[in-house]
Every structure is written in structure tokens, then in C-alpha cells.
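Please find one structure pasted underneath; my questions will follow.
A protein chain is absent from this complex, but the other protein chains hold their places.
A, B and C label the chains in the order they appear, each numbered from 1.
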């Protein structure tokens, strides 16, 4: 089931960039959760194209329709099917890519895998697939908000070489701070510089990448499993399953490898009436399991593959040719990826919450 | 099934550090594969403790016994159960950690999750769990070697701040080059410096971490799935499921975020009679699917949590106390992690090979 | 994933009887399969209500819309999302069952499980859920027809006590023979008696059940797995997952328990240039695996729970009350269940075909 994610709170996405619609089915959602289309729409609106001057001008209202699993304003426990129609598809814009493989896109790999591909706008490989993830993630977030006081906040920490100072922001950023600018970096000065950089590269017909940070507080200890389904392993999979991602690190990450054990270890202390750690280089997980500290991780996004400059490539017959990007594309995917990172994080947490409870909280021995 | 990995070539590990044994069951192994215990043992010997002066002196022969699924020297298609007895367990050495939580170990998280824990040597959270992974990985490697000419080579690229120059080795390193020194870095001069560093920190009762690189050649295009089960997502999960890992990057990784799209994209060309790419910043995957280029990735390992220095912590009652590491531990886990990284890589590849074939090669439409 | 069936060719159904729509997502469908909505519609038309005088008069055109996974008339390997709008929903007809538990319906069990239920027409528990199964089954049948010469034929073998003579029909019945009458029994005289019986009980406001037989020829040896995923185990699960089913038997079934081993065993012989069996009491499976003989099994369906007679029950507060069926219901579900049994059979076979190939045909050792 390559298009399914999760074990107990399971989502299955479907749909192509320029097909009739994209959507998702959630299976395993707890019953009695208050849920309306408006709960979903608010997150889709943060992901949708055309939000600002630094994103693609493709106009998609991305209006969600809940087709099942909700009755009289509450979930029933049955599958929740959600659908978003594609409205601003312009298949004509994609004639050229029927014949030529776009560099650093999935066209060639799909052709080799399936012997056939829906070339319109990347088809299934388009980031438009993440509409379903964000819709499902909105449901997961609602569960988390009711189940405890879990807060998930992602933000753009670096665009190319323009980034937040290490260790900042020192406080847990608010949603208002993140969304204050279209680039979704909570530091205003850095955000302004990032926006200028994105505008510059767009003017050049080029693109940039960067790094998103995600911080999560309020997660109880005990989520995550030993061995393969560690919390950080499932977060890593979730993030590397997003288009354009090339790296993941949790806690001290790659930089932590420069420290000695005596510098890296997090000493246990008593704080706020519970056992916690004095430092948090572990990033909120120990041995694959949440320990009650803040979870934080970073995700690397490569520069957008579609650029408005001529590039060498080959056609489907293998003959050398040239291609220049057309269509409406983001010069930088990170601002719109912020809600997607949050959605995937919420999905991982709800799934592990349910798994943990099933094994460890159901029976009283 | 937290202790199971893979969808078609599935492994389930079991066992604790100081229990009777550790082991693994492989389900879904193709029949007729020539297989003997010696095929497994060679990989276990690269992982086992006590190999050299820079690893733990715990003495475990780690002798594997195949209990099922192999008949007259070939696999039958039935589950392959493999068992390794624990012989050098010294439970007495662990009396103190029954009462105190070791910093940056899983003790506390397990206690919170399960309300009960096997404290002997970390129990299930011990890296001894990876014995089963390496045994299963050896079977996967044998399949890959017979199925095509896939080669997987992991090696230590950096210990703390002592590392290989970026882009080196320029050739695909041989197994002999990697295993020429106990630190498993294929450059002799760097390896020597690494060994000195490990000996230094061990003399201080301290520990170090670093980065392992893994390179894979010979993978056909088409492995990996769109959406969630991307090849890089499953590799990321596999690596972050290993004890002590904090980061993963594929291809250009975090550094690639400093480039513009025009600098980062891999142009398609015709080479060696096939379509390929002129550069390989993508790391052998596009849209989650192998493209036939070399796959390469990096994994960050934190410094070993157990150190021979006094550390502040709390006891199980939450009272502040102090703990000094005892027992026999690696001051640096990376040399022994090299075969584990290779094993996990082989498992991911065989599983995706079978999944890809089932969907795309079985029927001829 | 309670609403998902299959391991490699996976279907996930969603939707409620009187919600906006019902549908299904197929994940894992092989690419390049020629597929159009007409391929699906033909099977949905055999399942839809209002086909004949002996089925419910509810009028649903059950027009399928393929939303993804098909491009230029062929599957792409991406998920196939299919949707059927509900048009003839009359929620008003169900006011009473909001307050009272219908005998031998799922209302009470859903209420106890979820603490909340969509009471309109049974919601998720309605047989309307099988629309998605039949749509997905049509795709599976198309694969089977192209992959080999597999033929699946279900038919009504008994209505209450009116049944086909044991061992008849002696030939593999044609689709035309089955569909010659609305009751879908291939023997005209028996069919006529069955129809009379159904009309009689309907006139009484009552209902009847019976037995469906299903025969499959052309299945190659080797489908099915040892241990748990035996072909007959997965067929049994598929059939018992259908609404109103109470029993399953394969080959000689319950009657076979009256024979001695010497009478029951199927001797191996050479026939048609291959190894086969002289008799076929095993029903085409040995040890859970197809042996190349015809597969045949029987499924018991209870009488429709909704009847137009007053019945004693309790209301949601537990107070005794009375209920008389309203709405539009089938006095006998079997005729419309015939294509559903075929659909589930096709789904099981395609899934096992792919699983078998992945393990046993991909590598050449």
C-alpha cells in the first residue's frame, strides 16, 4: 500500500496534479470528534497556491468536501473521505514534458518503473498530492488539541544561506509570528531578507531551497516503539516522503556528532514536579520513545527543480535536447511546505498515541 | 508490529541484551536461494563485540543457528528463524541501573511507556537487538548479489571532527579498503587519526560519535514508491531506527540547500547506452524512485551514551543522584555500525525490489 | 485499517448508505491495464437496486466516476479512486430507527462500539458499502481475464429449501445462464420456483435467505500461502465480511466430514498433459495453495433482517417497544449478492497472484 501512511490512524491519498481531483481517506479515526469542513479548510488555505507574491500564481481554491464518516458534526468511526476538485488545470501547458524528461523531476523514474506515465504536471509525483496529507493532518491536529495540549509549530529556519541564528527563536514561536510574513519565518528581519532572496532568484528564473524546523511540545512520554517504529524513524520517514526533501535530523542532529558523550548527554533532573532533563540534545526522544521533553527536528528541502532557464536533457527517445520550464511554479517550496510538515507530524503523533495506548493502557495487569 | 520491518521481505527481531538469546524471523524469503550459516556468520563477525582494541571487550561469539526455512542448503520459501545465544551476560554488572536512570539512555522512556522494564544492559533497547538485523541483512545481500550486481558499501566518513575530504573517496571503495583498519574508514591516514581520537576519549572515560556514509551501485531504475514509501523515506526510517542515530541525508542533503536550482539539477544525458544524469546531486532517487544512478546517503551517530565518568541523574523515585558507567561499552559505535547500515540498506532494497516486481512486472498488459 | 482488504492489490471502501456518496480507492493496481468506466459499470449494474421485481425498488443509477489513476484509457499504477453518488436517499424514512434498535441489524452493536451512530439506513453497516467492492472487483476481473483465462461464476444454488440438485449444474455455467432470470440460478425450473417463493414471502412482509455457490476455473497452481494466508482462509474471510453471511465451505465442506479418508482423498493422475486429481473433494486447494483444479465454495446468507412485520425490540433508552420495517428493502439479498461474491473472489485471486509472483517468480535462483 504505497499510498497509505500510518498503522491505526491511517491515511490513503490519491489523485494527480491535473486529474479530476485529489483526495484522501482516513481510516481508524476515533468517533465523536467534532469535525467540520472549516476545520480542514483552514489548513488547506495555508498550503494552497497563490497565497502570496512569492508562491506559484496557480489559482486553486482547494475547497474540501467531506463525503463520509461525519454525521451531525461529529465523526462516526467510519472512514472519512475528503475530496478537493482540481480547477485550474491547464494541460496544454504540459505538451513539451510529454516528450522530454525534466531534470531532477520524477518523469524518467516513473517511465522506467511503470512503462507509462501521466505527464500532466507531474501526475502523481506532483506536490499536489500533499493536499490529502494536509486535510488528514487537520483531523489529526484536532484530535491532539482535544487529547492533550500538544502544539506543533513548523517554520522556515533557513533559505539558502539566510537563516535564523542557531538556538533561535528562544521561545516556542506562535502561529501569528510564523504567519506574519509569507515566508513563514518567525524572525521579521530574517524573513525580510529571505523574501528578498526569493524574489531575486525568481527574477533570474531560478529557485532556492532551505531548511524547515519543527517543534512540538506537550507530547506525553511513551510514544514511539522500540526497534523499527521509533518515533524519530517514523518522523524521518514522514519527512523524507515529502517532495523535494533531502535530509532530516532530530535533536542535536549532524552537529551533535562533534561533541563528546560527556558534552552530549542530557542529565535527568526533577523539574516542574516530574522527571525531565536539564538539557535536550536528544530532541525529546530516547531509544525511539518520547520522554516528555520538546521534540524538535529539521528538514532539508532542495531548490525547486522547475526553473525558467534552458536546461540540457534528453527526450523520451533518449536524444539530447533542451527544456525551459513553463507553467506556474514556486521559486521556493518552503513557505507552503510548513503546514505540510505540521500535518505529517500530527499524523505520526496520533498514530503512535493510539498504538501506545492499545498496547500499554488497555489492560490493567 | 513494532518489531517488524519490511512489507514483502519481512524481518521480525526479538531478544534482550542479557536474556537467553537474540534472533530474527524472515518471512517472505524467495525459495531456492543457496544459504548456509556461514553466509550469515561473516556479517555477524563484522558486527560482533571484541573485534578490536577500539570496541567493547564483551566477548560474544555470536554464533548463528538457522532453525527453519532452509533445507538441503537452499531456502524453501518458509520462514527462516535464526537464533544467537547470549553467552557473556553479566547481570550483576547492572544492579545500579535498576535503581537509576542512565542519561541519554532509554531506561526512563521505557519505564514511562511500559511501567516495567528489563533493566539488564538496556534489555530490548540495547544495540544487541541489531544482531537479528545483520543476520537477516546477510540473506538480503545474498539475494541482491544473485539478482543483479548490486553492491552496498558503508564506511566511517567522520569521527567527531576528523573526516574524509568531501567527495572522497572518488572511487567506490572496496570491502578490503573499508576493513583494512578497525575503524572502517577507507582512507588510511584519516583512519589512523580516527583511531587515535577514539583511544584518547576512551582513556578519558568519554565517547565520540560521527557520520557513516553508504554508497550503493547497481540498483536498477524503478525501486521505491510514490507518496509515502519512497526509497529515501524507507532508507531514512531504516537508519533512524538504529540506536544512536540522529540524522539522515541523501544526495546533496543539507548542503544542497545552499545551491540554486540551476546549480542543483541533474541534467539527463545518454551514457553507457542508457539515459542517465551528468551529475548526481539527487543521490540516485527521483520522486522516491531509483533512477539507476549511484545511491548515496549519510547517517549521523551521536556519541555513545554510556561513559565512565560520573554524571548527575535521578533514581527511580525521582531523587537526585550520581551514576558512573560500568560494564563493557564501545567508546564509539560507528565501526561496528557499518555492517548494520549495510544490512538495513539491503533489507530496504530487496523489499522494494519485490514490491516493484509484484506491481509492475507480473502482468503483461 | 478495518476498511481495507488485500495486501498488494488493496482496496479501501468508504461511504454510508445515506451520505453524499460511496466509493473505493484501489492501491497497487498494475499499470498499463486498459480500463474505462464502462468496465466498472457493467458489474455495478448487476448489483444495483431496482433491477427486477424481486429486489428493492430503491432507484440508484449507481453511476461510477473514476477520479484518478487512469490516463488515456490505461491505469498508471497510481491509486484508482472511484466514486458513486447516492441519489435516492430518503432520510425521513429512517426517523424511527434513530430511536429503536432494529432486530438482527447492526444498530445496537455500532452504538455500543462507537457511542454514536449514523442511523440513516444503517449508515456504514448498510450493504451499500459493497458498491465499492464491486467496482474494485471489476478491475480485478479485468486483470484476471488478461493475465490468464480465469473465469469466476457465482450463482444462487438454494433459496430457503428450494435448491439445485447436489452436483449440478454438471457443466461450468455461463453468465447468460446465470443472468437468464432475476434470481440468478442457472437452472430455469429451480429459478422459477425460487422466484415464486421470494414473491410469496414478500407478500407476507417476510424475507428469505439461501446459499450461493461460486466456481472458479483457470487458476494456476501456487496461489495461496502456507499457515495463515491460505487461499481458502482468505476466501472465507472475504465471504464472511459480506453483510448477512453466516457460513462458508470449500470443496466437500461440512458434508465431506461424513466420508472416510479413503473415500475423501483425491488421487493424483496425469490428465491433459499435466498432473491433476481424479476427483476434486478438496475444492482446488491443498494446504492452502491452489492446485490447478476448479475452486468451488458455498456461502450461506441469512434471511434479510428488515421485514415488514411488527417485531419486538427496545429503544435507545432500553425500553421495550415495537418496530415495523419501512423503507425499500430486498426480501432476499442473494440475487444481488452474486456479483459481490464474484468481486470478492476476484480481489482475493489477484492479490494472491501478485503475492505469489513477488516471492516465487521475481528472482531466478
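General observations
What we mean here is this: contacts are C-beta pairs under 8 Å (C-beta built on N, C-alpha and C of every residue); 3 or more make two chains touch, one makes a residue touch a chain.
Quick caveat: nothing in here was measured; it's all calculated off a predicted structure.
Listed residues C:49, C:292 or C:339: the one in touch with the omitted chain is C:292.
Touch with the chain omitted from the figure is made, among C:74, C:120 or C:230, by C:230.
In the complete complex, the residue from B:52, B:68 or B:324 that touches the missing chain is B:68.
Note that of C:59, C:165, C:196 or C:309, the residue touching the chain absent from this view is C:309.
Listed for chain B, the residues touching the missing chain in the whole complex are 1-4, 10, 12-16, 19-23, 25, 27-28, 31-32, 65, 67-69, 71, 74, 76-81, 83, 113-118, 120, 123-124. Although one chain is not shown, part of chain A still touches it, namely residues 8, 28-34, 74, 77-78, 143, 146-147, 226, 353-355, 357-363, 365.
Interface residues of chain C with the unshown chain, by the touch rule above, are 2-5, 13, 101, 103-106, 108-110, 112-115, 124-125, 129, 158, 160-161, 201, 204, 206-211, 221-222, 224-230, 232-241, 243, 245-254, 256-270, 274-275, 277-278, 281-283, 285-292, 298, 300-307, 309, 311-314, 318-320, 355-356, 360.
Keep this in mind: only the chains that are shown with their structure count from here on.
The most centrally placed chain, judged by C-alpha centroids, is A. Work out the mean CA point of chain A and of chain B, and you get 26 Å between them.
One finds 39 Å separating the Cα centroids of chain A and chain C.
Of all residues in chain C, those that touch two or more other chains are 28, 31-32, 74, 77-78.
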